[in-house]
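My questions will all concern the structure given below.
A selection of the complex's chains, in situ.
Should a chain be cited, it is by its letter among A, B and C, assigned in written order, with residues numbered from 1 in that chain.
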């Protein structure tokens, strides 16, 4: 690699790979089985808590947190390499306490939380004792433009009263999920980017109702679950507000950067896993008197996959490196680019792997279809591809507008 | 349209569209709800039997059968127009007794069945009293090359003994499914295309075990279900053989033609539904101060979708027309082409609709994700895209090889 | 084919194919050689006039004209089949007096010309004695939006005075080119679609200067030539106006329909020629111990090409048929679609053929690169792809807007 890794990162890398080989891959099927033993949302598969304990004891825990006080203190670039490895299995991120949306929520609490908020919610999250959700998207508006969001957060004495319906509150169906970060309007008539705030809402607060769980393609993603939640006259202490009224957009921006690197690197990890499955399979099967591996079209798929993965990874690493060195703002074109590139590349590789495996590929026998469904949502979540491309285009056009000004 | 439809077909078309509007679309949700009331595979949603009765009483029944004695006696071209309409809802084909794999199995029985076989299996299938499955694909070999199939069918006195494991026997999990057409080798050392036979195996025969149901992306496709079936020393009367030993490939060929038209036209129907959903939605939603319908990228998607659908439909109609006029053999290039084109076009349109709807698009709130998963399997079933392209290429190359011969 | 051809069309088809084989293909190289004997724009290759005489004597002449009085009186659909054949060679259309822009200009004169205009310009054009050009596009504005065009046509007594600069006046450099149809504003402040008029301007009128010839990729397209023409106080009799002041858009609309069918069918003819070259070549050459024809990726290209060509042809034929039966206005979505589809398909097939032939493909040894350059301009001329897609999208959206109205 062109990026020289620190010894510490290399050590984490080595240990993570070993952990995956030894504990993660062999337990993927068991996880599914345990999930099906009960109603899929009432119990958490035991194996996951076992594995969490093991990972924690080995120090493979909270690696995502760049803040040394609370986490591993790795740079975004360093963690990127580790995050890719975790992305190879859908059960892995949680095992290392590095799964969304908890990661983003913990980052928010570290960065913007009061000491009281940290004590109450960050601590158990860091310990992997509870889980959390992020309630932003709403069913009735095009949330890809976040100014459309219209849940209300109204101050009433020492409390805030929350009303609105959110959906795609991922993780909210998990019995361990205790807290939501909710976005809504505190000042509907204020300046466009100052109307929204974020507030902490314990899920057991009266008026909070989980209406149903949304499916992703056919997956219910139990026990996690993407929930539709109704907030009806929900009252929380005023101290639950994050950072202050009207700071919702600011927090949303800060929250997004690292999360995008994570999503992208996990997508790349998934793509690598798919390519491994594809390459292994084609060396075993024959059609029309010829190994699949020797067929030109298959080789074309393999080459295209390798070429696309390499490029997506390099761009993501560059974005991570820029975040570490020049900051999120300078890196916003790159962050927008990878948000488009990485999931799309992963989907292409997954699709080729599915096609190569045939019917097995769409089934539960391989992780491919589940990964496809999961990553397909990334082209939509946190802004659809089209919004990010618009950002890239505008930044690009600006360069030449300025260039023209200079030249004339 | 460039194809002049007969008055009779136009009448069917009109009545089908009305039936869809009045009974099918409004009941899609109810179907899902009824399915979730019990274990998804033990009971069939009541609504489906209601709707079947209604369709049957209106003569919208067995329209697919080109044989006038048993069905509507429409040409493939005529039925193609009707089949597209049914493809707009995943619950529709069954309502009109026009759903796979029953359609293909009924065609086989009409064409190759003895009077006894017809009486016993075709009749209840035509009446919609039972359902059937087709057991060809095997988990352990690359079935895209059907010569790889290795279940054994061994004559033993007045009986055949069947051994092997099949999967993707779609519909086998349905409590109404009573009969399987099984493909296997009667003569493993014979000439390559004479080794395989097809035989009728009642599902309640001792030794037949449904091992599990495969998922498609996350969908279990209950109550239909894609089953893995074990056949262990299964004995059936020798008279259950279809057409005779070694005729398996011949039947498989004959079975495929019309089925491909059906799959393709239904895919086109699904694409039309997706485009309708997309076009309706974008006229309702706004982002960044602008209706989605007015955004250039959305318009590009709509135009590309319309262009691709039109072309795919025309090619499919041409293939159907050729089947009706010059026969399956002459039409084999066209049949291979549409098998590639139609599902791929539908997937593209569905993907655009999903992207336009955002998170709603991948969920149970719209039929898009389910259609996507379903149609994704068509790029694999009955031979993957790549096998069909190979067929097209070889037929094309042959033209010029012959041309060269003539010219020299 | 699904379209039953009339005996008359079949006869033309047969004779055209023979003419191509016997006279056109064998003379393509000679044409190039004769062109290089002199300054490429001062002399017309003799062979072309020879071939024109031959074609005319065989009645293969003016086949494009649907008007029986002046031409063959074939329907657009019938001529489409013939036009495809001509498209297989870049020298063919002129030989049959069926080449742009003369065809469009003759159609305009037939439809909108006065008897005097017909006598003076249509007659020699029909006889192949002179050639013509169409001066619409301007260098200084985005002409893809024709309302931007700003040449002025000002009435002054019995004359009109024309001022402006046009470019891409194709054919104007040909020594035989005598007449231009010029579009410009007669009423710059009138209603948007009534400002423009069309007028006949003999190229030898004082004030008309051919400034230079534009190249298409590296081709000068001699002796035809895409000219930049300056019109400076050019005076022509008032009777030279076509149809009347403010009718420019109306004529432009009427002119475009058949021309698009022609361009599209010729593109498909070019694609067929490319596919023939590809398929012939791969049966002759070997790499890595294997015939190119046996390599999977080559087969994929062949299959994709065949599939794309078939679909593009069907859609173009449908558009032609609609023009013949329900008229240009009803067919405007289809006409917009084929304008996008056919050139893009041809470019893809040509690109694959070039890639297959290697360096030979980009050179003068094969017609591929020249066809590519030529057809590449069709994605721009008469409105870029994007404008046509916009049209398709708007018509599509309108359907559902109306549907919604009805349903509510």
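The criterion applied here is as follows: a contact is a pair of C-beta atoms (placed from the backbone, for glycine too) under 8 Å apart; a residue touches a chain by one contact, two chains touch by 3 or more.
All values reported here derive from a predicted model rather than from experimental measurement.
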Identical protein chains in the complete assembly, only 3 of which are shown: 4
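Rule of thumb we're sticking to: only the chains that are shown with their structure count from here on.
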Chain whose Cα mean lies nearest the overall Cα mean: B
For chain A paired with chain C, centre-to-centre distance based on mean C-alpha positions, whole Å: 52
Whole-Å separation of chain centres (CA-atom averages), chain A against chain B: 37
Geometric centre distance via CA averages, chain C-chain B, whole Å: 43
Where chain C touches two or more other chains at once, by residue number: 296, 298-300
Chain C residues within the chain A interface of the complex: 295-300
Chain A-facing residues of chain B, complex: 137, 139, 141-145, 148, 167-168, 214-220, 226, 285-288, 292, 297, 354-355, 358-365, 369-370, 372-373, 376-377, 379-381, 384-387
Chain C residues within the chain B interface of the complex: 2-3, 275-276, 279-280, 282-283, 293, 296, 298-300, 302-304, 306-307, 310-312, 314-315, 317-318, 321-322, 333-334, 337, 340-341, 386, 388-394, 396-397, 399-401, 403-404
